[in-house]
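Only one protein chain is missing; all other protein chains are in place.
Up next, chain A:
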Amino acid sequence: MNGVFDLAGTDGIGPVVVPEEEPVFRADWERTVFPMFAMCFRAGFFGVDQFRHGIELIDPAVYLKSPYYEHWVHTVEHFGEQLGKLDIAELDRRTEHYLAHPDAPLPEHDDDPELLAFVEAVVPAGAPAKRESDKVARFQVGDVVRVIRSSPKGHTRRARYVRGAIGEVVLHHGPMIYADSAGNGLGENPEHVYTVRFRAEELWGAEYAEPNQVVNFDVWDPYLEPVTVTVTTEGARA
């Protein structure tokens, strides 16, 4: 989908502000939200691509103004409601309760050794996205390619600033879970992933590009179409 989360090249939103020092988590509620991703993933709420799409569906004004980890709350709620795992009316009621009584206790509960073991295991092991596939890669390193002009309505990683742009394949990573499929709940359907290198002039125009700059962007095979390159007598690409 085309949305404000697709930020590359957006002007007029202010300078990058870099504090001298900051803690890993700035508030106690961030400490609770961060583990929700892994634990709700384990409980079948979403895969990582769907998790991202839930964030893309946030009200755009809220997306731009809210603290980062609040985005994670929205996506957990989105999938919890969609899957019938969360009653939002009940969540609203409890929110009022804790707003009025911030120190009210959480429900009594026992430790869960299996959940703890999951945390200890998943952090060092991860959840790899590379997959076996008999699909043949349509492109190889050195190929000149164009990102197709297509604006899918659901989840995609086709950022607007590379659509229609011509670049060169510089890395081939092999088949990986296809974000445009998995992120829309349609299964993994692995596709080959490549890194494509674009010159800044190609993305922003010669008059606006900074000198001597490229952007490398990862794409899945269906994002690309081949470009026929004509070499002129001067050796420049036409």
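Assorted remarks:
One rule holds in what follows: a contact is a pair of C-beta atoms (placed from the backbone, for glycine too) under 8 Å apart; a residue touches a chain by one contact, two chains touch by 3 or more; residues count from 1.
Just so it is clear, contacts and distances are computed from a predicted model.
Candidate names were "nitrile hydratase", "ATP-binding cassette domain-containing protein", "NADH-quinone oxidoreductase subunit NuoE" or "Energy-coupling factor transporter transmembrane protein EcfT", and the UniProt protein name of the unshown chain is "nitrile hydratase". Interface with the hidden chain, as seen from chain A, comprises residues 5-11, 13-19, 22-29, 31-36, 38-40, 42-43, 48, 52, 55, 59-62, 64-68, 70, 73, 76-77, 85-87, 90-92, 94-99, 102, 106-107, 109-112, 115-116, 118-120, 122-130, 157, 159, 161, 171, 173, 176-177, 179, 193, 195, 197, 200, 203-204, 208, 210-220.
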